[in-house]
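This part shows chain A:
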Amino acid sequence: MILVRVIAAILEGVLVLALPPMLMSIVVKTKAWFAGRTGPPWFQPYYDLHKLLNKGAVYSRTTTWVFRAGPIVNLAALLTAATLVPVLSSHSVFGFAGDVILVAYLFALGRLFIVLAALDTGSSFEGMGASREVTFGTMSEPALFLSLIVLASATKSLQLSEMIGPQLFAARGAVGPALLLVVGALLIVLLTETCRVPVDDPATHLELTMIHEVMVLDHSGPDFAYITYGAALKFLLLGSILLHVAFPHPAQSPWIDVPLRVIELAGLAAVVGVIECSMARLRLNRVPLLLAGATVLAALAAVLALTGSVT
Partner candidate 1 sequence: MSAQFITDAVLVLVILLNLGMLASSRLATGVKLFALQSLLLAFLPLAEEVLEGQSPGLHAFIIGAGTLALKVVLIPYILLRIIRTGEVHREVEPFIGFTASVFVGALLVIGSFAVAMRLPLPMVPVSKLIVPVALSTLLLGMLTLVSRLKAITQVIGFLVLENGVFILGLLLLKQTPLLVELGILLDLFVGVFLMAIVVYHIRREFDHMDTHLLDALKES
Partner candidate 2 sequence: MSAILASLAMLLGGAALSAMLSRMARLALMAGVASIIGASIMCLIAAWPCLAHSSEAAPTTLAWPTPLGEARLALDGLSAWFLVTIALLSSTVALYAWSYMQAEINRGPVPALAAFLCILVAALILVVTAADAVLFLIGWETMMLASFFLVSFHHRRREVRRAAWIYLIANHLGTALFVLPLFGMLAAKAGTLDFQFFRAALQGEGRDMTTVLFLLGLFGFGTKAGFMPMHIWLPVAHPAAPTPVSALLSGVVIKAGIYGLLRLLSWLPALPARCAIVMLVFGMVSGCLGVLYALAQHDIKRLLAYHSIENIGIIGLGIGMGMLGQSLGRPALVALGYGGALLHVLNHALFKGLLFLSAGAVMHATGTGDIERLGGLARMTPVNAGLFLLGAVSICGLPPFNGFVSEWMVFGSLLGGTWGASRSAAGMGAMGAISLALMGGLALACFAKVFGVVFLGEPRGRTLQAHATPPLMGTAMFVPAILCAGIGILPGVFVPLAGGGVRAVAGMGVREFGGAMQPILTSVTQLSLFATLLAAIIIVLLLLNRILIKQAGATVTRAVMTWGCAYAKPSARMQYTASSFAWSLIQSFRSLLWPQRKWVAPVGLFTAPSELETHTPDMAEQDVFAPLMRGAGRVFRMIRTVSWTGEPALRAIPVDAGGRARPARVLVAGVVTALRQGRIHVYLAFIVFTLLAVFIMESLSSRPLSAPGSPVPISAPAGGGIDDGGSK
Partner candidate 3 sequence: MTLFLLVAVPLVFGALCLVLPTSPLRMAALVAGAWAHLAVVIRSWPSVETPLRDDFLGLDPLGHLFLTLISALFAATSVYFVGYHRKRLISQRVFQACILALLSALSLLCISQHLGLLWVALESASLAVTPLIYFRLGPRALEATWKFLLMNSVGVALALLGIFCVAIATTCQRNPVALTIADLVRNAAQLDRTWLRVGFLLGLVGFGTKMGLAPLHSWKPDAYGEAPPPVAALMAGGMTLGAFAGLLRMFQVCAAAGLSAFAGSWLIVFGLISIGTAAVFIVGNNDYRRILAYTSVEHMGVLVVGVGLGSAGSYASMLHAMHNMLNKGAMFFLAGFIWRIYESNEIRAVRGTLIRSPLAGVLLLAALCATCGLPPFGMFFSELGIVLAAAQTGRWWVLGIFVLTLAVVFVGVMTALLPMVFGDLPENSSVSEAELPSHRWRRWTMLGAATALLALGFGLGAYQPHAVRDALARAADSVCRPQAEFVTLARTAEVQP
């Protein structure tokens, strides 16, 4: 029995690690479908990664070790966070009371190093991107934490796998509409953190308007592979948190749970693709408004949840 569990866990882990580029591919395919094109092959992201990993790297004179540490620490932080987030099943690999804070701060650690790596190049474009990244990252933080407060007070736990696991399913009736608001807020946070339209446009090539892409202009080879994979992994982690909140599953067998989640994730990727097709990127100075909206949604949810939970 234990063996089965271990095997299942390993299989799930492998699946989690393999899934992120596919989600990116789904987004791209969706956009292509809407545009009436075929789009790149389904496995194009994997080809890209393979190509990058086997290429040499170019380092500017200006850069130091910080430049190289950036992608590595970023990816390491995200991978560590992945052990704490219940991605496909309702269990995470590890977990302890309070790990939700660790997850949030691991994301922040990754961001810090990416930003520093960008600044290390000494280019004004990358500095611009770094500035925008920290600005929007900071502004999305209240929304994220307010959402977490709602979940924490609904499940009376600070362990992520409990906050969005079966306990949430049990408590969803008590929290009710607050969860819907949280889903909205988390969706905006997801779009911001993963740099999708309407906050950022990963497909554009105008340096002045980009955020994430312009930060990583100077990276090449394996470093760039780490960054690309890291971005996809972040999408997966945040996306699965969002889905756990949106569709809480009761405690059930992983054989049902996992495929369901995979389908949901694919759906989420498709939705993101649809969003990218259907609206334009916001002007940069309108983005704070969007994030403020997310914060207000989450705050409303928190007020509902806190006044509801206090009896």
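Basis for inclusion: all candidates are chains of the complex that A comes from, given by their letters.
As a convention for this text, contacts are C-beta pairs under 8 Å (C-beta built on N, C-alpha and C of every residue); 3 or more make two chains touch, one makes a residue touch a chain; residues count from 1.
Keep in mind it's a predicted model, so treat the numbers as computed, not measured.
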Q | Pick from 1, 2 or 3, the complex member that touches chain A | A | 2
**Q.** candidate 2 partner contacts - residues on chain A that touch it in the complex
**A.** 53-66, 68, 72-73, 75-77, 79-80, 83-84, 94, 96-99, 101-102, 104-106, 108-109, 111-112, 115-116, 119-128, 130-132, 134-135, 137-139, 141-142, 144-146, 148-149, 152-153, 156, 158, 207, 217-218, 221-223, 226, 288, 302, 306-307, 309-310
